[in-house]
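Excluded from the complex is one protein chain; the other protein chains are retained at their positions.
What follows is chain A.
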Amino acid sequence: MPFNRKPQKFNAAIKSVVIGSGDKTVTLGGENVLPFYAFDGEIKNGPKVGVEITDLGMEGEPESVKAYYEGAATMGEIAKKAAAMEGADFLCLRLAGGDPNGLNKSVEELIETVKEVADAVDVPLVVEGCKNVEKDSELLTKVAEVLQGRNVLVMSAREEDYKAVGAAAGLAYNQKVGAESAVDINLAKQLNVVMTQLGVSADSIVMNVGSAAVGYGYEYVVSTLDRIKAAALSQDDKMLQMPIITPIASETWNVKEAMATEEESPEWGNQEVRGVSMEIQTAAASLASGSDAVILKHPQSVATISKMIQELM
(Lines give C-alpha, C1' and ligand atoms only; values in the text may rest on other atoms or scores of the structure.)
Protein backbone atom coordinates (compact mmCIF):
# COMPACT_ATOMS: atom_id res chain seq x y z
CA MET A 1 0.00 0.00 0.00
CA PRO A 2 1.44 3.42 -0.90
CA PHE A 3 1.62 6.06 1.83
CA ASN A 4 -1.81 7.54 2.34
CA ARG A 5 -1.52 11.27 3.03
CA LYS A 6 -4.09 12.59 5.47
CA PRO A 7 -3.56 16.33 5.75
CA GLN A 8 -5.12 17.97 8.81
CA LYS A 9 -7.44 20.49 7.22
CA PHE A 10 -9.16 22.86 9.62
CA ASN A 11 -12.24 24.93 8.94
CA ALA A 12 -10.84 27.63 11.17
CA ALA A 13 -7.84 29.91 11.09
CA ILE A 14 -5.76 32.10 13.34
CA LYS A 15 -6.71 35.76 12.87
CA SER A 16 -4.36 37.99 10.90
CA VAL A 17 -3.29 41.06 12.84
CA VAL A 18 -1.34 43.79 11.08
CA ILE A 19 1.03 46.05 12.98
CA GLY A 20 2.91 49.04 11.64
CA SER A 21 1.88 51.75 9.22
CA GLY A 22 2.65 53.06 5.76
CA ASP A 23 4.48 50.59 3.58
CA LYS A 24 6.24 49.06 6.59
CA THR A 25 3.75 46.65 8.05
CA VAL A 26 3.92 43.10 9.23
CA THR A 27 1.13 40.53 9.56
CA LEU A 28 1.03 38.20 12.53
CA GLY A 29 -0.98 34.97 12.32
CA GLY A 30 -3.36 33.99 9.52
CA GLU A 31 -2.44 30.31 9.36
CA ASN A 32 -4.92 27.44 9.24
CA VAL A 33 -2.49 24.59 9.80
CA LEU A 34 -0.37 23.59 12.79
CA PRO A 35 3.01 25.30 13.22
CA PHE A 36 5.19 24.79 10.11
CA TYR A 37 2.88 22.04 8.80
CA ALA A 38 3.25 23.40 5.27
CA PHE A 39 2.63 19.86 4.03
CA ASP A 40 -0.98 20.19 5.22
CA GLY A 41 -1.67 23.50 3.52
CA GLU A 42 -0.06 26.75 2.50
CA ILE A 43 1.13 29.05 5.29
CA LYS A 44 0.45 32.59 4.17
CA ASN A 45 2.48 34.50 6.75
CA GLY A 46 5.32 32.74 8.38
CA PRO A 47 6.06 33.54 12.03
CA LYS A 48 7.85 36.84 12.58
CA VAL A 49 10.97 37.83 14.48
CA GLY A 50 11.22 40.99 16.59
CA VAL A 51 14.34 42.64 18.00
CA GLU A 52 14.20 43.80 21.59
CA ILE A 53 15.85 46.95 22.88
CA THR A 54 15.23 48.59 26.25
CA ASP A 55 15.25 52.13 27.55
CA LEU A 56 18.35 51.19 29.53
CA GLY A 57 20.33 51.37 26.31
CA MET A 58 23.31 49.07 26.32
CA GLU A 59 23.60 48.86 30.09
CA GLY A 60 23.87 45.28 31.28
CA GLU A 61 23.85 43.87 27.76
CA PRO A 62 26.21 41.02 26.83
CA GLU A 63 29.47 42.17 25.23
CA SER A 64 28.58 40.80 21.84
CA VAL A 65 25.29 42.67 21.77
CA LYS A 66 27.14 45.87 22.71
CA ALA A 67 29.57 45.16 19.91
CA TYR A 68 26.73 45.03 17.38
CA TYR A 69 25.42 48.41 18.54
CA GLU A 70 28.85 50.01 18.69
CA GLY A 71 28.78 53.66 17.72
CA ALA A 72 25.08 54.05 18.56
CA ALA A 73 25.02 56.67 21.32
CA THR A 74 21.36 57.62 21.58
CA MET A 75 18.19 55.53 21.82
CA GLY A 76 17.30 56.71 18.31
CA GLU A 77 20.57 55.37 16.95
CA ILE A 78 20.19 52.12 18.83
CA ALA A 79 16.71 51.74 17.39
CA LYS A 80 17.99 52.31 13.86
CA LYS A 81 20.61 49.62 14.23
CA ALA A 82 18.11 47.21 15.75
CA ALA A 83 15.69 47.77 12.89
CA ALA A 84 18.45 47.07 10.39
CA MET A 85 19.40 43.75 11.94
CA GLU A 86 19.45 40.88 9.45
CA GLY A 87 16.24 38.88 9.79
CA ALA A 88 14.34 41.49 11.84
CA ASP A 89 10.63 41.95 11.05
CA PHE A 90 9.76 44.43 13.80
CA LEU A 91 11.23 46.31 16.73
CA CYS A 92 10.26 45.86 20.37
CA LEU A 93 11.00 48.57 22.92
CA ARG A 94 10.80 47.33 26.49
CA LEU A 95 10.46 50.05 29.10
CA ALA A 96 12.28 48.13 31.82
CA GLY A 97 13.48 51.29 33.54
CA GLY A 98 9.96 52.12 34.67
CA ASP A 99 9.93 49.42 37.33
CA PRO A 100 9.30 51.05 40.72
CA ASN A 101 11.53 48.41 42.30
CA GLY A 102 14.28 49.28 39.86
CA LEU A 103 15.22 52.61 38.31
CA ASN A 104 11.66 53.89 38.68
CA LYS A 105 11.95 56.30 35.73
CA SER A 106 9.03 58.65 35.41
CA VAL A 107 6.34 58.20 32.79
CA GLU A 108 7.40 61.49 31.17
CA GLU A 109 10.98 60.38 30.85
CA LEU A 110 9.99 57.04 29.34
CA ILE A 111 7.59 58.67 26.90
CA GLU A 112 10.46 60.83 25.64
CA THR A 113 12.36 57.62 24.91
CA VAL A 114 9.33 56.13 23.19
CA LYS A 115 9.05 59.18 20.96
CA GLU A 116 12.73 59.22 20.17
CA VAL A 117 12.64 55.58 19.10
CA ALA A 118 9.43 55.97 17.11
CA ASP A 119 10.82 59.00 15.28
CA ALA A 120 14.04 57.23 14.40
CA VAL A 121 12.51 54.22 12.67
CA ASP A 122 9.57 53.45 10.43
CA VAL A 123 9.44 49.68 11.04
CA PRO A 124 6.48 48.11 12.89
CA LEU A 125 6.75 48.72 16.63
CA VAL A 126 5.91 46.78 19.75
CA VAL A 127 6.14 48.57 23.09
CA GLU A 128 6.40 46.56 26.29
CA GLY A 129 5.87 47.98 29.78
CA CYS A 130 7.88 47.44 32.94
CA LYS A 131 5.81 44.55 34.37
CA ASN A 132 4.52 46.58 37.31
CA VAL A 133 0.76 46.72 37.01
CA GLU A 134 0.11 50.19 38.47
CA LYS A 135 2.93 51.83 36.60
CA ASP A 136 2.04 50.10 33.33
CA SER A 137 -1.59 51.23 33.49
CA GLU A 138 -0.44 54.82 33.29
CA LEU A 139 2.63 54.31 31.15
CA LEU A 140 1.07 52.14 28.44
CA THR A 141 -2.00 54.36 28.21
CA LYS A 142 0.30 57.24 27.45
CA VAL A 143 2.32 55.13 24.97
CA ALA A 144 -0.87 54.33 23.07
CA GLU A 145 -1.71 58.02 22.95
CA VAL A 146 1.61 59.40 21.74
CA LEU A 147 2.02 56.74 19.06
CA GLN A 148 -1.37 57.36 17.46
CA GLY A 149 -1.35 56.54 13.77
CA ARG A 150 1.61 54.18 14.04
CA ASN A 151 -0.58 51.12 14.65
CA VAL A 152 1.72 49.67 17.29
CA LEU A 153 1.28 46.62 19.50
CA VAL A 154 1.05 47.70 23.14
CA MET A 155 2.16 45.04 25.62
CA SER A 156 0.64 44.17 27.89
CA ALA A 157 -2.88 44.24 29.13
CA ARG A 158 -3.31 41.79 32.02
CA GLU A 159 -6.18 40.62 34.17
CA GLU A 160 -5.34 43.45 36.58
CA ASP A 161 -4.95 46.35 34.15
CA TYR A 162 -6.75 45.39 30.96
CA LYS A 163 -9.43 47.98 31.56
CA ALA A 164 -6.93 50.83 31.45
CA VAL A 165 -4.49 49.46 28.88
CA GLY A 166 -7.06 47.69 26.72
CA ALA A 167 -9.34 50.70 26.59
CA ALA A 168 -6.56 53.13 25.73
CA ALA A 169 -4.73 51.03 23.17
CA GLY A 170 -7.62 49.11 21.68
CA LEU A 171 -10.45 51.63 21.87
CA ALA A 172 -9.30 55.21 22.26
CA TYR A 173 -6.16 55.22 20.14
CA ASN A 174 -6.75 52.40 17.69
CA GLN A 175 -3.60 50.45 18.39
CA LYS A 176 -3.17 46.67 18.74
CA VAL A 177 -3.33 45.21 22.24
CA GLY A 178 -1.14 42.49 23.71
CA ALA A 179 -3.13 40.30 26.13
CA GLU A 180 -0.79 38.79 28.70
CA SER A 181 -1.64 35.75 30.80
CA ALA A 182 0.32 33.30 32.93
CA VAL A 183 0.81 29.97 31.11
CA ASP A 184 -2.77 28.73 31.30
CA ILE A 185 -5.21 28.24 28.43
CA ASN A 186 -8.25 29.21 30.51
CA LEU A 187 -6.68 32.43 31.71
CA ALA A 188 -5.69 33.31 28.16
CA LYS A 189 -9.21 32.78 26.94
CA GLN A 190 -10.82 34.58 29.85
CA LEU A 191 -8.74 37.69 29.19
CA ASN A 192 -9.77 37.74 25.53
CA VAL A 193 -13.39 37.37 26.58
CA VAL A 194 -13.36 40.29 29.01
CA MET A 195 -11.32 42.42 26.67
CA THR A 196 -13.80 41.95 23.82
CA GLN A 197 -16.66 42.63 26.25
CA LEU A 198 -14.93 45.90 26.97
CA GLY A 199 -15.28 46.65 23.28
CA VAL A 200 -11.81 45.87 21.99
CA SER A 201 -12.11 44.17 18.61
CA ALA A 202 -11.07 40.53 18.59
CA ASP A 203 -9.06 41.38 15.48
CA SER A 204 -6.89 43.84 17.41
CA ILE A 205 -5.62 41.41 20.02
CA VAL A 206 -2.34 39.53 20.07
CA MET A 207 -1.75 37.10 22.95
CA ASN A 208 1.31 36.73 25.11
CA VAL A 209 0.41 33.53 26.92
CA GLY A 210 3.57 33.47 29.01
CA SER A 211 7.02 32.10 28.44
CA ALA A 212 10.06 30.68 30.20
CA ALA A 213 13.54 29.59 29.20
CA VAL A 214 13.85 25.95 28.16
CA GLY A 215 14.59 23.86 31.24
CA TYR A 216 12.73 26.31 33.51
CA GLY A 217 9.16 25.10 33.78
CA TYR A 218 9.02 25.16 29.99
CA GLU A 219 6.80 22.08 29.81
CA TYR A 220 3.84 24.24 30.82
CA VAL A 221 4.63 26.71 28.06
CA VAL A 222 4.67 23.91 25.49
CA SER A 223 1.36 22.48 26.63
CA THR A 224 -0.31 25.87 26.86
CA LEU A 225 0.73 26.73 23.30
CA ASP A 226 -0.18 23.27 21.97
CA ARG A 227 -3.59 23.34 23.58
CA ILE A 228 -4.39 26.87 22.43
CA LYS A 229 -3.56 26.05 18.80
CA ALA A 230 -5.62 22.87 19.01
CA ALA A 231 -8.63 24.70 20.44
CA ALA A 232 -8.33 27.53 17.93
CA LEU A 233 -8.05 25.31 14.87
CA SER A 234 -9.84 22.05 15.58
CA GLN A 235 -12.59 23.41 17.83
CA ASP A 236 -12.89 26.77 16.10
CA ASP A 237 -12.67 28.56 19.45
CA LYS A 238 -12.97 32.20 18.41
CA MET A 239 -11.66 33.45 21.73
CA LEU A 240 -8.36 31.66 21.22
CA GLN A 241 -7.76 32.47 17.57
CA MET A 242 -5.63 35.53 18.24
CA PRO A 243 -2.01 35.23 17.08
CA ILE A 244 0.57 34.57 19.79
CA ILE A 245 3.66 36.65 20.47
CA THR A 246 6.34 35.29 22.82
CA PRO A 247 9.10 37.34 24.43
CA ILE A 248 12.19 35.11 24.50
CA ALA A 249 15.18 37.36 25.19
CA SER A 250 13.83 38.68 28.49
CA GLU A 251 13.59 35.09 29.76
CA THR A 252 16.69 33.42 28.38
CA TRP A 253 19.43 35.96 29.14
CA ASN A 254 18.74 35.84 32.91
CA VAL A 255 19.28 32.14 33.47
CA LYS A 256 22.48 30.61 34.68
CA GLU A 257 23.35 29.04 31.33
CA ALA A 258 23.62 32.54 29.88
CA MET A 259 24.76 34.46 32.96
CA ALA A 260 27.57 32.38 34.43
CA THR A 261 30.91 33.80 33.31
CA GLU A 262 33.69 31.62 31.98
CA GLU A 263 35.54 32.26 35.20
CA GLU A 264 32.67 30.89 37.27
CA SER A 265 32.03 27.88 35.05
CA PRO A 266 35.20 27.21 33.08
CA GLU A 267 34.02 23.84 31.78
CA TRP A 268 31.00 25.45 30.13
CA GLY A 269 33.09 27.44 27.67
CA ASN A 270 32.34 30.71 25.91
CA GLN A 271 29.55 32.59 27.65
CA GLU A 272 28.21 34.34 24.58
CA VAL A 273 27.83 31.12 22.60
CA ARG A 274 25.86 29.64 25.50
CA GLY A 275 23.57 32.64 25.75
CA VAL A 276 22.88 32.61 22.03
CA SER A 277 22.13 28.89 22.03
CA MET A 278 19.72 29.31 24.94
CA GLU A 279 17.93 32.06 23.02
CA ILE A 280 17.88 30.15 19.73
CA GLN A 281 16.68 26.88 21.25
CA THR A 282 13.96 28.52 23.33
CA ALA A 283 12.74 30.46 20.29
CA ALA A 284 12.69 27.37 18.08
CA ALA A 285 10.73 25.42 20.70
CA SER A 286 8.16 28.22 21.04
CA LEU A 287 7.72 28.44 17.29
CA ALA A 288 7.32 24.67 17.08
CA SER A 289 4.40 24.89 19.51
CA GLY A 290 2.67 27.78 17.82
CA SER A 291 4.11 31.23 18.55
CA ASP A 292 3.37 33.52 15.61
CA ALA A 293 6.14 35.90 16.66
CA VAL A 294 9.15 35.75 18.94
CA ILE A 295 11.12 38.61 20.46
CA LEU A 296 14.90 38.12 20.56
CA LYS A 297 17.88 40.37 21.05
CA HIS A 298 21.13 38.84 19.84
CA PRO A 299 21.95 39.44 16.15
CA GLN A 300 23.04 35.81 15.73
CA SER A 301 19.77 34.49 17.19
CA VAL A 302 17.70 36.85 15.05
CA ALA A 303 19.53 35.78 11.88
CA THR A 304 19.36 32.07 12.70
CA ILE A 305 15.71 31.94 13.71
CA SER A 306 14.61 34.01 10.77
CA LYS A 307 16.57 31.69 8.47
CA MET A 308 15.01 28.64 10.10
CA ILE A 309 11.56 30.09 9.46
CA GLN A 310 12.40 30.77 5.79
CA GLU A 311 13.70 27.23 5.38
CA LEU A 312 10.47 25.77 6.75
CA MET A 313 8.06 27.90 4.70
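Just so it is clear, a contact is a pair of C-beta atoms (placed from the backbone, for glycine too) under 8 Å apart; a residue touches a chain by one contact, two chains touch by 3 or more; residues count from 1.
Keep this in mind: contacts and distances are computed from a predicted model.
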Options "Acetyl-CoA decarbonylase/synthase complex subunit gamma", "Nicotinate dehydrogenase subunit B", "Spermidine/putrescine import ATP-binding protein PotA" or "Peptide/nickel transport system permease protein": UniProt name of the undisplayed chain: "Acetyl-CoA decarbonylase/synthase complex subunit gamma"
Residues of chain A (touch criterion as defined above) contacting the omitted chain: 1-6, 8, 36-39, 101, 182, 213-219, 222-223, 226-227, 230, 254-257, 259-260, 264, 267-270, 273-274, 276-278, 280-285, 287-289, 300-301, 303-305, 307-308, 311-313
